[in-house]
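The complex is shown incomplete by one protein chain, all other protein chains being positioned as in the whole.
Presenting subunit A:
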Amino acid sequence: MSQSVAPVLEARQISKRFPGVVALDGVSIALLPGEVHALVGENGAGKSTLIKVFTGVHRPDGGELIYNGSPVAFGTPLDAQRAGISTIYQEVNLVPMMSVARNLMLGREPRGRLGVIDTARMYGEAERILAGYGVVTDVRRPLRTLGMGVQQMVALARAVAIDARVVIMDEPTSSLEPREVETLFSVIRKLRDDGIAVVYVSHRLDELYEVCDRVTVLRDGRVAHTGPLAELERLKLIALMLGRDLDEVRTGGLTRFSRDRRHARERDGAAPAVRAEGLTRRQVLRGVDVAVWPGEVVGLGGLLGAGRSETAKGIVGALPLDAGRVLVGGLPLRTGSTTAAIRAGVSLLPEDRKAEGIIPALSVRENIALAALPSLSRAGVVSDAKIDKVVEVFMRRLRIKAASPHQPVQELSGGNQQKVLLARWLAIRPKILLLDEPTRGIDVGAKAEVQALVDELAEEGLGVLLISSDLEELVEGADRILVLREGAVVGELSGDDVTEDKIMASIAERGAESDG
């Protein structure tokens, strides 16, 4: 990795403006063959914009791109792809209604006689490719019937399968479990050994240190630092991202605040806020029992497809159940009805925000206030002042970076869109809050703030069910953890047993029996 190697792809003094913001301001970055280059920065720092400039989605307002030693300007993502730049964009960009195989092979389907697509071969190849990523599924099923993690693996397989010289990954692991992340890393290492330049964007710092060679830190559209990653201490990296002093970060509580786990306190005698009994759904859930007491944060651990999201969906009635019941405050809830759940005070922040949550064309303010409207209005009349207040508080506390509360959400960076949705759910103040991947795509600074907010809500007596593929977040956020495997609870950890190692062990231990 000597610096004398000529870069494959280079940006020189790139600028890009959007109405009201300068997203990139004279950014220069060089990608060397055979390196994994981390691109980091807070939400809205300009990472995705830089990537989209590289791949012809956005035209830069200034500066130039050099590819293989000569200036280029890609007109469309297709041009960039043809030239050998393969990209996984931040939002999983596949076609939900098309089958897994057709998504994977779109644009390079195997041809048979007469140039017609050879479907048998296409399905076979798709199965083979995905098996290489540890994904075993019926490739004829529509993509949307699979979980976000599997979809992300399909997007990954698709990008890597294209013969590329540069592979760009914008938060490829946001929906992945540790095991899938390992698979991804081995893929990345192989790419690197093949002399391909890899750009890796992630808000999970551990991952960066594990797989990246160099790092470029973006802050407010400018390069704040670039250099070898190993030499850069973790706190220093955070300080660079946030633009604060190292000392300030060290003492400023941004690092882990340790919380006292509530040892099932006040539990005796009290009824759980929500209790799910024997949730069953063919091939997905096999009799899951979950209970959350008021003031408690319960984490759900497990691998992809273990049934965590499905458990949450089952509780709020978004997944039809074959058997089982849900009790809220001791009273049975009509199953299969999300309206009944919401009325009873149970809300779910869904995993697939794009399909089930965000309303892109509405403003930040409207998106936040949407679900909380009933509680912010009296006799059907909405109080503008109250809404303004709520929106202001969340925008400040979650550090939502927007030109104004009236900016359409679709113009926000990926992480800031996530924050808006999170704010919407936190603003409802239900009795029970189910959070499925609440901090996906959210930067380190805001993550701590999200934890603090959830904690505050729990203090006020809210019951929280937390699902996260980030073990660190589970361990820090939850009082108690239930480990799921293949649709059943296989372990419970509480008190001092709540550690990453113990969770991993619990997942693996049971796994050894059924999974070779």
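What we mean here is this: a contact is a pair of C-beta atoms (placed from the backbone, for glycine too) under 8 Å apart; a residue touches a chain by one contact, two chains touch by 3 or more; residues count from 1.
To be clear about the criterion, contacts and distances are computed from a predicted model.
Only one chain is not pictured, and the protein name UniProt records for it, out of "ABC transporter permease", "Protocatechuate 3,4-dioxygenase", "Xanthine dehydrogenase family protein subunit M" or "4Fe-4S ferredoxin", is "ABC transporter permease". Across the entire complex, the residue among A:15, A:119, A:226 or A:494 in touch with the chain not shown is A:119. Checked against the hidden chain, the listed residues A:42, A:180 or A:310 yield one contact partner: A:310. Of the listed positions A:59, A:128 or A:282, the one in contact with the omitted chain in the full complex is A:282. If you put the hidden chain back, the residue from A:6, A:73, A:95 or A:508 that touches it is A:95.
In the complete assembly, the contact with the undisplayed chain comes from A:147, out of A:26, A:124, A:147 or A:287.
Think of the hidden chain as still there; on subunit A it touches residues 57, 76-78, 81-82, 87, 89, 93-98, 102, 106-107, 109, 115-117, 119, 137-138, 141-142, 144-147, 150, 158, 281-284, 304-305, 309-310, 318-320.
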